[in-house]
Every structure is written in C-alpha cells, then in structure tokens.
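The other protein chains are all here in position, but one chain of the complex has been omitted.
Letters A, B and C mark the chains in the order given here, with residues in each chain numbered from 1 onward.
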Amino acid sequence: MSAVGSLTRHRLFWPVVALGVLLLACVLKSHTFLDIAVRDGHLYGGPIDILRRSSVLLLVALGMTLVIATRGIDLSVGAVMAIAGAVALSQIAASDNPGSLAVVGSAVGSAVLVCLLIGVFNGFLVSVVGIQPIIATLVLMTAGRGIAMLITGGQITTVTSAPFKTIATGYWLGLPVAALIAGFFFLAMALITRRTALGVLIESVGINPVASRLAGVRARTIVWTVYVLCAFFACVAGLIRTSDIMAADANNAGLFIELDAILAVVIGGTSLAGGKFSLVGTLVGVLVITTLTFSVTILGIPANAVSLFKALVVILVCLLQSPVVRHKLRARRRQTAPAPVEVPA
Amino acid sequence: MTDTATPAPIVTMSGISITFPGVKALDGVDFRLFPGEVHALMGENGAGKSTLIKALTGVYSVDSGSIVVDGQERTFAGPAQAQGAGISTVYQEVNLCDNLSVAENIMLGHEVRRAGIVDWRRTRAAARDHLRTMNLDIDPKSSLSSHSLAVQQLVAISRAMVVDARVLILDEPTSSLDADEVARLFDVVRSLRDRGVAILFVSHFLDQVYAISDRMTVLRNGTLVGEYRTAELSRVDLVQKMIGRALEVLEQLEEAPKRSVAERADTAPYLQAIGLGRKGSIEPFDLDVYAGEVVGLAGLLGSGRTELARLLYGADHADAGEIRVEGTPTRMRTPRSALSRGIVYSSESRKTEGIVGDLTVRENIVLGLQADRGWLRRISRRRSDEVVDRYIEALGIRPANPDAIAGNLSGGNQQKVLLARWLATAPKLLLLDEPTRGIDVGAKAEIQKLVADLAAQGMAVVFISAELEEVLRLSHRIAVLRDRRKVAEIVNSDDVTTDDVVHLIASGGQS
Amino acid sequence: GDEGTADGGGGGGELISVGFSQVGAESGWRAANTKSIQDALTEDAGFDLSFSDAQQKQENQIQAIRSYIAQGVDYIAFSPVVESGWDSVLEEAKDAGIPVILTDRAVDSEDTSLYVTFIGSDFVEEGKRVGDWVSENLGTEQINVVELQGTTGSAPAIDRKTGFEDAISGNSNVSVIASETGNFTRAEGKTVMEGFLQAYPDIDVVYAHNDDMGLGAIEAIEAAGKVPGQDIKIVTIDGVKDGMTALSEGKISYIVECNPLLGPDLAEIIQTLEEGGTVEPRIVTKDEAFDQEGAKAVLADRQY
C-alpha cells in the first residue's frame, strides 16, 4: 500500500503513465507497433524507432537541463544544430573524397570546434557581460541560422558519404548508432554530475548565485561551462539530424527544438527557476515528447488537429504532475486509509 | 501593568499541531494572548516559535487544533486575511521587496489613494511619519536594497505599524539592531501596549525579554513547556525550561580571562590591510590581524563593518591599498583567492548570501570544502559524513538530519549550518559577520566558546556583532568604525567597558 | 524632407528602382527564386534592386512595402507570405502611384486593380497534375496513397492537397489512407514517413507536397529495408536538383515542376511596363512535369 503510495507520489509517475498510455494507444492502432524484429542483424520496430528518434532531443535536452539548473536558458540550440550540420556537410561536399573516414572525421571535428566557440560566446555573454540568458542566446538564435545559411549559401547541401551516414542510420551491436551516441553522452553526464561535485555545484549556483560565490564556488566558470556543454550537445544533435537526412538544411534543422527540449526538461521535474535537476527525469520527458510526436502519425491525427492534441497531452501531464494535484490526490488517499506518521523525536 | 489578567484573551490557540515532512514542528501547543500585554514566545532555535506564528497568521495550515480570535474560531487563508482581522506581523527574516523604495515597502497595500489613484506625495509623507516613530531619518524614496539589514528590519517594523492592529507580532525584530534602536522600538511597543494592543514578541536576548514582556510562553521541541509571568520566572529557570537542562558554558565563558596580546608582539600578523578602501563603501583603513587573536569590530548600524570584512574577503574589489597575507602582498580578486589562503567570511545575511536554500544541510556544510577543492574531486561520502556529523553534533544543529533541506531549517539553525561550512574548511582567518544573529542563548554561548577556543588554538578571527557586550567579551583588540571610516583601535582588557566603546563611537575616536 | 533628384545613390539616373520583398529563405526552392531575381535585376540590366527578407512574417512584409513606398521606388514586387490581408498596403502603393507585381504566390484581393500582374505557378494545378498522373499510371489497380503535406495552413499545402484530391476523385482505385504534415522539410518528411511505415504496412504511393519531404521519405523507406520507386512509389512537386537526381535514379517516380526562376520574367514585365506596354493580369509560368527519362535529359543543365 505504502509502496504504491510512494510510487504514485513520485515526480515522474505521471509522465511515465503518459508514456505508457501513448504507447498503448499506438499498439491498439497498430498491433505490431511494439514488436521488435531482427533484420540483417539489426533490431527494427517501434521502440527502436522511438529510441533512435529520441537521440536528437535527448542530447539537446541534456545540455538544456544543465543550463536550466543554473537558472539559465539556451534558445540558440536549434541554430547551433543548423550550424553544426552546415559546417560538416559543406566540408564533406567540398572534398574530393566524401566517403573517406578522414574527411568525415575532420568535418565533424571542425563542426564541434565551431559549436564550442558558439558555446563560449553564449557563456561569455551570460556569465561575464551579465546579459540575461534568454536575450543573450536569442542573439545567436537569430544570427546563428543566418550563419548556417551563409555557409550553405541558402541551399540545402546534400552529400553521399557512407561514414557520415552511419552516425544517424548505422547500427552497432544491433542498436542504432544515434541512440548509442546519445546514450553514451547521457550516461557520461549522469556520471560526471553525480560522481564528481559538478552536479551539486551547478545546483548551488542555480539556487543562490550570490551565496555560492561567497562560498568560493567558481560561479562564473560553472555558468560558462554549461553553455559550452549545451552547445556541444546541440552540435552532436545537429550532426545526427544532418546525417539522418544526409542534407544540411540551415533553415529547418532544429527549428523550435528549444521549446521541445525545455518542455522535456520541465516534464522531467527540473524547475526553470534553477537548482535541483534530474537527468533521468529529462530522459523520461524526452521519451514522452518523442512518443507523442510519433503517435501523431501512428494514430493518424489530422494535420489540423496535431497542435491541439499535443497541447491537451502536455496540459494533462503538467496538471497531474503539479504539486497541488499531487497533494490533493495524496490527501484523498490519506483520508481513506489514515496511516500514522512516525516522527523521529 | 496588566498582571491582573484581562478578562478575555484576544487570541487563543489550542492543541495546535503542524507536521512537515520528517519533522513534527508543533505538537498540541496551546497559546493565549491578551490585549494590552507584551507576551514573549521563548524557545531554542527550531523550537517552533516562527511556526506557531505562521500557523496563527495562516501561512501554514494546521494539522489539528483551533484558533480563536476575538471569541470567533478563525482559519486564515493567508497573511492578508490575518491582517484584515487586525493581526499585523513582522516575520523573522526580513520579508520586504528590495526592488522597491522604502516608502513603497512601508505602504504597500495601504497607499493613500484618491479615486483609486495612488497619491504618492501623501503616501510618502505617511511613510516618513511611520519612519519617524522608529526614529529613522531616511529618504522614503531611496531603494530598500541600499540600506543595511538593520535599517531594513526597522522598515519592516514601521510597516507593521501602518495597520491599526490589535495584535502585533514581532518575530526576532531586534536581531540586528543595536541598543539605541532597541530602546526606541521598546518605547513604541510600550505605548502600543498601553493603548491595549496585544503584542507577541520573540527574541533570543534575555535582557530584552525581561525588559519588555509581561508574560511568556516557553516552547521546547515543538511542545509547550508552560506559560509564566515574566516577573515570576528567573533567568536561570527560563533557560532551563527552554533547553531542558542547566547551562554551564555561559558561566565558564564569563570567567575566561581576557588574554593579553603582548605575547605575540614578535610574530608577524597573519593578515595586514594597508590603506585598504573602496570608494563609496569604506574609506582607506589599516588593520592587522594576528594568529590566535580575535579582533572585534564595533560601530553603529551602517558604520561599514560589513564592507570592511567584504574587502578582506575579496567579495568586493578594493580600489585602494593592499592586503598582505603572512607578509606577502596578495590580491583578493574573488572569494576564492581568499579561501585558498585560509580566509573565510560568514555573511550577516544568511538568507541571501549564506545558505543555499534548496540544498541539504550536508551539501551546505561541505560546500566551502568542495569549492576549495574544485569540482573534479568530490568529497567522499565517508568524509562528508564525518564532517557533517561532527558539526551537527558540535553546534547542535536541529533537526540533526544531514539530508534535511537547509532552507526549511529554523533561522538559528541555518546560521549554525553556515558556521559549520566555514569551520569545516579549517580556516586560518575567520571573518564572522553577526554570527550569533538569531541564535538562542545556549547556542550563542556555544558559539562564543567556540570562537574563543579557535583563537586559543591559533586561528585569527575578526568578529562583528551588533552586541557590544559580545564583542567586548571575546575580542583581544577592538577596531571602532564610524560613518564608514575606522576611527580608533583599542586593546581590550578587563577595564574596558561598553561605555568606553560607545564613547569612542560617539566621539569618533577623539577621546 | 525630399533630397531632390539624387535618386539611387549617385548611379545612373536611368536605373529603374525596384523594391522586392521576399517571403524568407525557408527552402532551397526559395533560395533559387531569390537568386534568380537578384541575378536578373542587376544594375547592368538597368535596375536598382532593393531586396528584403521578411522571414516568413507578414508584418515584416507589410513594413517593407510601406518602407519602399516611403523611399519612393519605381516598382514594388513581392511574394506574399499569405494570400489575404494586403488590401491596405496595396492601396497605399496605389495611392503613391507605384505599380505592384506579385511573384510566386497570389493574393485574394477582390480589387484586382491593386496590382499589375501576378507571375507564378498554379498550386492547385500542380496538385492536379500529380493526381492525374497517379490516377492514370498507378491507379489501374487498388492503391493506397499517403500524403506528406506542407506547412499546415499554408497556401501551397492547401492547394496542392485540393488539386490532388480533385484529380483522384474520379478513380475509386486510388485512396489516400493517411495525410500528415511534414512542414516542407526533409527531416520531418522522414519522421512522418517512418510513422506511416509503422502504422500502415501496405503503402503503395507517397505523395509529397515538395521534393524535400519526398527525399526524406526515401530515407525512411530505405531505412525500413524497402526499395523506393519499386516497393513504394513517390511523386512530388518542385523539381529541385536533388529531387531531379532522385528521379533520374528512379527513386522518385514523377515530379511536377514548380519553376522558381521568375527573375527574367519579372525583369521583362517591368521593362514592358516602363516602356508603356501592358501585361496580362495573370501570368502562369510554364511548369514542366518529368518522369525518369525526362529528368535524365534536363539534369545536366539544371541550375538549382
């Protein structure tokens, strides 16, 4: 009883329920949805698709979680994705041998470099100049796409390059490479933030920057670092997205992804006011949103009603998850079965 | 005046219980408040005083129990309703809006209006009048954040006077006031009492409690110990009732001899400030602090003590002079540079500059250590358990649960957590800005003893306190500040009295 | 504050000043359109072109047109973001005596005197031609079509859907089993197609409102282990280079062109008007349609 109680009281209970309901709806519509088949040694099927598709949003949301934990926000992630794709693909396209590993490696390397610079720039504006994050990153949200278009000349750059294509559509050990990449970075960050003191220092800066500075925490460096990390993850996400369609679409790569990422972070229980963050929560949030998007197609929601459908799901999840409703539900449960509260003296 | 009990209490709370996750903050507490009395609510840090007040004014909803105001059972939905019923409250932490002006803070919700439009001239005039009753001559248009905590506390009290209240609740209103302001406040309180207002007063200063209250209620660990007439309860008994045992440390300390500083004449000072100053905050000053010595800073409100300490810590940039640590010139660019040289600073405003509210007690305590080490090398769980347990024990932090959220602790306990953070870094020089603010008698004595012991073990301490007695009791040397300038420095000895220091402050060092 | 006759910043006073307000740069098609116009209206050709990008915002476009009126340009040309809502600003242009030419997309103004001419494609017609081809060539047996729509609510998406539906309405063999928006982008085209492949095991034809979504669909189909052009046929609209390449490789089966190269025509129209001539009120560009053979033939000298 109390196990069930504490389960339903968990922050992530309703998001997970939402995930379950969406998957169930998909299965009811398309019975084979959850089936996983092995084909050419690779795994295929709805769940694998969802995993692979989550990778981009997961990476972006990963960086966003850290930024949000410091009370910040990064609107430029979409533009960074576009730049990453543009830099990498224009290099591959310009080379004589687009299929060579070295070319792809150097293209990816330079994309990462450019994006790190962008992160440094964002971090500088926020932590040193002291511009409010939403505006500081709005600069690159606007200009960044312009830069990406400048690189591609406004065209959609298309290439054929097997190694590059592997990033998004390849398989390793039967699993999609994209999901493995995202999973790797997710685990790495989860370990780094919890096994080192980075996590708690980030939270400390997010909760009370003044007190943290006085406590000797390098508040400025930490804030700066999270923007660089965020840009880096957005870069990887951008490369995956680009490799997915093998084309650098400066206009549309990562368009509005910042909203989805923020939504995922919040559904995962991290407050936009900064402070305590949960990467596992973010993962759940990402899965909910990806599944939601996926289910739109599976369920055959008419194009005109997609937005409404999404809004209703989001509102429902947020309402159920809200402290007030959780409290109400708990109170009701307590009324029916009053349990004595043990208090240590 | 009202010892012959007035017939009906204006507030009766009975059987009040409140539980927070993991803590039973109040357990069946009864409380009565009569018109025309000053009623002191006493108890250790975390005893539940603030919680009881918040239960009365509707900030917290009670789990059980009833609240009767004026013969009517009431459940207030929030402070607004309580105010409507004539209960005006000054909560423990200064709860004002520091983005607004002083006048606005005082008059918010009570602005003088004409046809719904606020008449600012008259509103400001009214605010100025209220400030005058507190003897505060500041520009009502000035921004609240430009004033020191003490002034803010006075502003908060002025605000409580705006409402024509029948019940006035003051939760530790005097924690950062000095003697003059306290006297002034008590004049106001007495005149209100004589007009029949019921006043609930919380303070850890026993002198003040005995000076002003008619009756007191003592809480311990969330339970009611009893209700007493002030005149009938001796201090020793009171302390015993509050902490449940006799208090020896206090006496011990009183007897500690004031150590002579002559013996360290041959050694170099640990820290030396030469012509250190910052435009607009403190004029250039010289100050030496030796290992094993407590240097007290004395001065009135806003005399620049905090500013001085912040410069030494690198929290603000000095624009003149230099600092030498163990003889080597050092630039204090950030708190980190101070920290790495063993200098730590415990801020006076723990809410905004001290405690990281949503982190746990454990995380708050090891934060200083961790920051010094850098992010990569996390302090092991074992090490942190060790440190945290030691300080929870040593300072009597309650609840003794390292995983409690620090922001939920009572004010005094937060202060202890902050102290623990700095002591854990084993500093060479400890800058303490009002470390005993809002701390109960027992703990205060513990902290004073701790400071004395640390100095005896060779730590250098700069000690700032609004309580001159405390400064005198602990310091070897006292630097006197006035109007953001260091005006005198004296060596403490048994013949130095508070009057001497007050005189020095008043004369600006010209005696 | 008129600065006299120093028109055009000191260049030849003979230049015709033209203000052009582009929708944005949302696709490769649009970029080609912009480039064509910038290449045609050069100083050498006798034009002084003021170009502005409205970033898909109608308010920016209205602002730009007002600004052109204030600058006193000789002609205004623009591709409206949306069909309706231009009357006010076009009236202002008319009052100022500046002729307006619409490119690529039409406006639904009842007062046709507000603009001189429209030059561009007919979106409904494009959809219809695709529909006809599908109906005639593939609709000989029962087939299931899935549709990748353009941006919800946008004129090309609505018109291309309508045109296609009109064309297949007579053929009971062709049924559209699902229709979802892919926002005219490759990435979304791919994701939506992945969903379709999950939900509908028996898709025969994909109708994409533009090449990009079609190319995305190809990626999805290949990833699912099927062969585009054989297992599932793809028909699209636009005819950008990538699309034509895919067509020539047989991955796409049929493309109806939507010609972005409106620059030369626009230049010609302005020249005609400048010389006092008249032009047709509606000039629909000659859009070709290609199958695999046709694509191979034109691919070599495709400019965009």
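Convention: a residue touches a chain if its C-beta (ideal position, glycine included) is under 8 Å from a C-beta of that chain, and two chains touch if they have at least 3 such contacts.
Please note the rule applied: contacts and distances are computed from a predicted model.
Its record in UniProt calls the unshown chain "Sugar ABC transporter permease YjfF", which is the match among "Hydrogenase expression/formation protein (HUPF/HYPC)", "Inner-membrane translocator", "Dihydroxyacetone kinase subunit DhaK" or "Sugar ABC transporter permease YjfF".
Considering the intact complex, the chain excluded from display touches A, B, C. Checked against the hidden chain, the listed residues A:I36, A:L117 or A:A143 yield one contact partner: A:A143. Looking at C:S67, C:Q271 or C:Q292, the residue that reaches the missing chain in the full complex is C:S67. Interface note for the absent chain: among B:L96, B:L170, B:V289 or B:M332, the touching residue is B:L96.
Note on the undisplayed chain: of the listed residues B:V189, B:I212 or B:L301, the one touching it is B:L301.
Listed by residue number, the positions of subunit C touching the unshown chain are 1-3, 6, 19, 22, 24-25, 31, 34, 38, 49-53, 55-60, 62-64, 66-68, 70-72, 82-88, 91, 108-110, 151-155, 158. On the side of subunit B, touch with the chain left out of the figure occurs at residues 59, 78-80, 82-83, 89, 91, 95-100, 104, 108-109, 111, 113, 116-118, 120, 136-139, 141-143, 146-147, 151, 159, 279-280, 283, 300-302, 482-485. Think of the hidden chain as still there; on subunit A it touches residues 75, 125, 129-132, 134-136, 138-150, 154, 250, 259, 262-263, 266, 271-273, 303-312, 314-315, 318-319, 322-325.
One rule holds in what follows: only the chains that are shown with their structure count from here on.
Centre-to-centre separation between subunit A and subunit C, using Cα means, comes to 34 Å.
Subunit B and subunit C have CA centres that are 71 Å apart. In subunit C, no position touches at least two other chains. Residues of subunit A in contact with at least two other chains: none. Those residues of subunit A that touch subunit C in the shared complex are 29-30, 32-33, 39-40, 44, 46, 49, 53, 149, 153-156, 158, 169, 241, 244-247, 249, 251-253, 255, 293-294, 296-304, 306-307. Within the complex, the subunit B residues that touch subunit A are 19, 22-24, 221, 313, 315, 334-336, 339, 345, 347, 352-359, 363, 367-368, 370-379, 399, 401, 421.
Against subunit B, in their complex, subunit A makes its touches with residues 195-198, 200-201, 203-204, 207-208, 210-218, 222, 275-276, 341, 343-345.
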